[in-house]
Structures are given as structure tokens and as C-alpha cells.
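Note that one protein chain of the assembly has been removed; the remaining protein chains are unaltered in position.
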Amino acid sequence: MTTASDPYVLNIGPQHPSTHGVFRLRVVMDGEHLQDVDMVVGYLHRSMEKLAEERTYAQNIPFTDRTDYLAAMSNNLGYCLAAELLAGVEVPERASYLRVIFAELQRIASHSMANGTFINDAGAWQTPLMYMFREREKILDLFEMTCGARLTTNYMRIGGVAFEPPPEFYPAVDALVAELPDRIGEYTELLVDNEILLARARDVGVLSPADAINASITGPVLRASGVPWDLRKAEPYCAYDRFDFGIPVGHHGDCYDRFLVRLEEMRQSVRIIRQALDGLPSGAHKTEIPLALRPEPGEAYARVEGPRGELGFYVVSDGGPAPFRFHIRAPSLINLSLLREMAVGSSLPDAIVTLGSLDIVVGEIDR
Amino acid sequence: MPRGPRQLAGRDVAARLGAALPAAVAGATDERVDIAALSIVEALRWLRDDAELDAAQLSNLCAVDRYDHFEVVYHLQSLDRNHQIVVHARVEDYLEPELPSCYPVYRGALLQEREVYDLMGVRFTGHPDLRRLFLWDGYPGFPLRKDFLQIGGHHPGLPGFPFETAGRQQR
Amino acid sequence: MESTGIIIGFWALAGLTVGSAALVFVVRNLLHAVLALVLSFMGMAGLFLTLSADFIAMAQVLIYAGAISVLLVFAVMLTPLASRDNGNSLFALPGLAIGGAFALLLMFLAVDVDWPELRDAALADRAFADTIEAVGRSLVDRYAFAFQVASALLLVALIGAIALVREDGAP
Partner (left out) sequence: MSAALDPIRLRARLAPRTLARGVIAFAAFVALNVAIAALVVSGALDGEWYDFRDLGLGVQQLREWLDEQTADQPGWLTDILRSTTWLSYLVTALLGATGILSFVGGVLLVLIWVERRLIGRIQVRRGPNRVGPFGLLQPVADAIKLIQKETLIPVGADRVMFFLPPVLVFIPGLLVWAPVPWAPHMTYVDTNVGVLYLVAIGSLATLAIFMAGWSSNNHYALLGAMRTVAMMISYEIPLALSLLTVVVLTGSAQLSAIVEWQSVHNVWIVVLLPLTLFTFFFASTAELNRTPNDIAEAESEIVAGFHTEYSGMKFGLFYAVELGNAVAVSALTAALFLGGWSMFGLQEWVPAYLLFATKVAAVYFVLVWLRGTLPRFRLDQLMAFAWKYLIPLALLNLGVVAIEAALFRRWEGEGVVVLGGFALANGLLTVVAVRGWARFLGYAPEREPLLRPTLTTGVGGLRAVDRMRTTR
């Protein structure tokens, strides 16, 4: 005699506490176990790639803020690098350093959010999230101080950065950099050896290095699988080749490793910021470029190591003032390639934890 | 022609690829390799498995509408050798664009090919799950095509910038 | 059965018990029937309370209303087509006959037993003063054998149930 129950369809989302946005998982379940997973996205689709074809290169910078709204600085940076590569614009030294500082601050803010929500998905009642929001809030204050916006910063410019940070920025960032290692130590104490977290996240959502590489997975998820790949080292843009920092590499490729890798990356980012602040050269913060950039016909693909992985911008020019084609390689979307393989066969809580550990941002998935 | 910092010269890659698969190479420039549409899967598989080129990861896949044909652009990268290869495949048929899917070679193409199909309308044959990704089934047209919502004779794209001739914008 | 309050309580509880028991086979929805059964159990627990049998009343609530009913609910939920009504059973008539016969037997016993004598004997033993101790003592003393046999039976039933539902090869 067997006891079998009929599979049923469960819609996780579009509004659900753990989908981090308007994202829907259509799940076929047998009891608590997942038999099939299908993701339904597009609720936030704004067709930015099309809109960008109607705007000049400089006018497209604010769009990039709104793709990955948790890492606007990195998106600005990636797009500006692509436009600079296409148009052959030189960037002053000081601007490169400032870009590094802000991109790394953004990485800390984004990883705080990712780790906090991941623990939330694992069931903690908001506490780690609130802790990490505390630091993120300070970073956003720094952004506000510098460019007036907290989330959609629109700070980088083709040829540099928009503004010189105000004088009060430097003591504030010094204080933040001084206290961040302690704060990260706090999270480590609270969470890293937590038995419940270990029970929930270890050996859940395992991704082998070969699979991860083949499925175009990048960023902390790839590194957690054991692949030492970081564009800041592999293809040092801005001034990353001048700083001393390490790439954290996980060993099991499970959700727990992804969490640890992000935590360690926050520490490394602090190191980078400190070095960049110490070596910040003087000079102009921006190259003057023509208002309407008309690059030669051609194409350029520039990429940065965003908080979620390889953030690439593919820009094609036909010689006009607007890009002929503008494509964003969205790590959030591509990291979901193997979600089905990771989730099917596991139970609902495991799938939720796996999804949380991939750190998706729906604005970037849908664009 | 600009090139990414670790990007291999297209001609070198084309030379090696042509030695192994002569039919595959359709042309090459300094920055990219053009590959015949029908042999794209074999070419990508060869590039992936070749020890020297070692294109282990499909970094980016997108398509460009060139008014009379489509170009599907593959950005491949080798993690061990730390270089990048740009591959173009030209899809001639503008009305019914079709290209073999590279999902058997790169599983990372799963969602990227779906995205290209959804927004650009290039049909990837052999893709295991080719459905629209962002838009719903039955959505009329493919938004990223240049002729999408084209109003009588108006070409999409920005003709010129308003203050361009007046010199720099005064703050 | 001395005070009027107790008498009122008895009739109210008896009405609840019998009424909800009747509801069990009148109601069409299987799950509603289970809940009516639970109500009947609760009424019975109340009846025990009017007899000053507090331990048995609590055991009734715990075991029948708390545990057995949940098992019933589980059984209903795990049965395919649980939402079907519970009418049209083949066993309706035989069930009614057996139930009626059982009720007649109980009525006969109730009329036939010499209640006052039993009550006086029990009162003489002070059995009602601390029922929990009396029940405990009789379980390990006078009815020890019956108790052990009952637990052995339950254990066998448990193992049998596990053996029945175990799928081959399941861990």
C-alpha cells in the first residue's frame, strides 16, 4: 500500500515575502517537495534597452540606476566604462579612485542587504537584516552627501564622476571604514557558527564549479562554488590593479558558502576603500567631453564585477548621438539559469533559502 | 576599433578555428570572429573544448537588429587563460530569423536565448524551453527590433542632439 | 445528582453529545462530520465532569478531542476525494442496525444495574476524593494485567500500521 498525494501548483509570488520584488515562481509541489520550478518574470519590465536607443549616451546613465536599484553605483560605473571604451575617453586618475571608493561602498551596502535578506529567508525575525541595514544606511548617507541621492545615485559620468565629494565626506567615510570591521565581526559572531543557520544552509542548493562556469554564473555565487574568478583581478578596470585585496573562494558551493563569501567580500571591500582613500590623487574629477557624444561606428563590451556578478554593458554605435543597440548583461537573471536544477527535489524551505542565497534584484532581471 | 582589455584578436581566433572547422568561419575583423549561422554550435563547442582557446563560459549573448539581418553576439571567456572572444553569427532571414541554440554547449544560454527570442524574435532551434521571458505569450511583435512601433517612415533612433551645434551646455 | 445546577448541566451536555453525534451522520461534508464528532467528545468530557470524574474528563479531552480527532482529520485529508460527502454508504443500514442494537444493550444495562449500591460502595472507598491517585493505583495494581495487554495491543497495532504503509525501499 502506498500513500500518494496529487501534485499541486503553488504560485510563490508575484507578491511573496521572499521573492524580493515582483517575481513569481510557479512551483509544482508534492506535499512539501518541489517537483518542478518555473520562474515567471517580467512584471517590472521597462524595456530599458529600447528606451536607451532614443537617448544620448549621457542621458542613459540614469537608466542604469534603475536596473539594479540596490547597486546603482556599480551599474553607473559599468555603463560609463562601456561608453568610454566605445568613444575612447580618458578618465583622470582621481576619478578612477573615486569610482573605486563608491563602487566598493556600494558593494558593501548591497552585500549587507543580500546577507540580511538571506538570513531573513532562512527564518530569522528581521534582526540580522536590521543590523546590516544600519551600516547600509550610513553608506547611503555618504552617497546622499556626495550626489544628493541615496538609491538611484546617477553619480558616474562618461569621463569621470559628477561631483567632487564634499569636505565632510572624508571624516565620515574614515569613521565608517574604521567601524565596519567591528560590525562585520558582529555578524560573524551572531551568524556564522549558528547551528540553525548551518542546518538550514549547508549542503543546500549546491552548485559544482563545472556547472557554475558552464551556466554563465558569476559573482559571489561562482566564487562560493570554488572558482577564483573576480573581474577586479582578472581584468582590472579603474585602479583595481593598484590595491591589495583577496578574492574569497568557497569550498562546497552551498548557500552557506555564498553567505560567507559575501561576508568576506565586505571585509575586502573595506580594505580597498581604505587603500583608495589613502592614495587618493589630486586632480580633476572629470574629463570634459562633448555634450552629445558621437562615437565612431563600432561596438564595445565593458564589464565590471558588480555585487551580483559580471555586470556587462554591450553598446553598439552607428555614429549617431544615441546608442544603436544597448544591452545589459544582467547577472541576477543569468544566475537563475540553474535555479531549476538546484531547487527541484528539495523541499520548499530549501528552495526559498536557495533563492535567497542567489541574491536576485528584480529590477535587474526584468530591466 | 576599441577592444576590451583582455580580448583576443578576432583574426587569430578565426585562423585557428578555420584550421579545424574551415566551413565555420565566415570572416573576421580585429575584434571579432564571424561564424556561419548553421555551424555556430560546432564552432562554439570547438572553442569551448580547445585547450588553447578554452572558452569555458558564455559570458554574454545578445542580438543586434541591423535593419536587414540580425547579428547574434556571443561574448565567450576563458577563466583559466583569462581572455575573451567575441563571436558574431549573422542571421540573414529578417522575417523568420532562426539560429541553432547553443544550449547544448553552454547551459548559461537558457535564459539569455529566451530573452533574445522574447525581445528580438530570433528563434533558437533546439532550445529546450523557448518561451517568451518578460512579455506574455501572444505579445504582438518583438520590442527591440528597429521596426517595432514604427510610425510612417520615421526611423527609430535619435537624429541629433538639440543643443549640439550651440556648443557646450552652460550650467 | 443532587443539585439542580448539576441536573441542568447534565441535560445540556447530554443534548450536546447526542445532538452532535446525530450531526455526524446527518452532515454531508466529511470534515464537518469529524468536527461534530469532536463536539460530541467534548460533551462527553463535560458529562464526566458532572460525575466528579475529573481525570477521566481531562483524558477524554486530551485523547479524543485532542489526539484522535487530529488523526481522523489526517485520515480524511490523506484520502483522495476528501471533499466528497459521506452519504450513500453501503453500510448505512447495517450500521444503523448494529448501532441501534448497541444502544439497546446500553439502555438495558443502565436500567438493570443497581446504581445506588454502587455509588454508596464507591463513596465508602473515598474513591472520588482524589481520582487521579485512585486511577493510578488501580492501573498498576488491580488492572495491571489488562493495562499491559492493552499497551501491547496498541504497540502491535502501531508496528502493523508502519509495516503496512511502508513503501519498499523507503529509508
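Observations on the structure shown:
Which chain is which? They are A, B and C, in the order written, and residues in each are numbered from 1.
One rule holds for everything that comes next: contacts are C-beta pairs under 8 Å (C-beta built on N, C-alpha and C of every residue); 3 or more make two chains touch, one makes a residue touch a chain.
Only a predicted model underlies this, so the values are computations on that prediction, with no experimental measurement involved.
Every shown chain that the unseen chain touches in the whole complex is listed here: A, B, C.
For the options A:17, A:185 or A:281, the residue in contact with the chain missing from this view is A:17.
Here one chain is not drawn; of A:37, A:352 or A:365, the residue touching it is A:352.
Touching the chain that is not shown, out of A:66, A:138, A:200 or A:325: A:200 (per the contact rule at the top).
Touching the chain that is not shown, out of A:105, A:234 or A:336: A:234 (per the contact rule at the top). Panel shows chain B; residues 54, 56-57, 78-80, 82 of it touch the chain omitted from the view. Where chain A meets the chain that is not shown, the touching residues are 8, 10, 16-18, 32, 119-127, 130-131, 134, 190, 192-194, 196-200, 209-210, 213, 223-224, 226-230, 233-234, 245-252, 257, 260-261, 264, 268, 347-350, 352, 356.
Within the complete assembly, residues 2-5, 29, 31-32, 35, 38, 54-55, 58-59, 61-62, 65-67, 69-70, 73-74, 77, 130-132 of chain C touch the chain that is not shown.
Definition applied: only the chains that are shown with their structure count from here on.
Each chain gets a centre from the mean of its Cα atoms; for chain A and chain B, those two points are 24 Å apart.
As a whole-number value, the distance joining the C-alpha centres of chain A and chain C reads 62 Å. Measuring from the averaged C-alpha position of chain B to that of chain C gives a distance of 74 Å. Of all residues in chain A, none touches two or more other chains.
Touching two or more other chains at once is no residue of chain B.
Of all the residues in chain B, the ones that touch chain A in their complex are 1-2, 4-6, 31, 56-60, 62, 64-65, 73, 75, 79, 82, 86, 106-112, 115, 119, 133-136, 143-144, 148, 156-161, 163-164, 168-169.
The touching residues of chain A, counted against chain B in their complex, run 41-42, 45, 47, 49-50, 53-56, 85-86, 88, 211, 213-218, 227, 229, 234-235, 237, 288, 290-292, 298-303, 310, 312, 314, 316, 318, 320-322, 324-325, 327, 329, 333-334, 336-338, 366.
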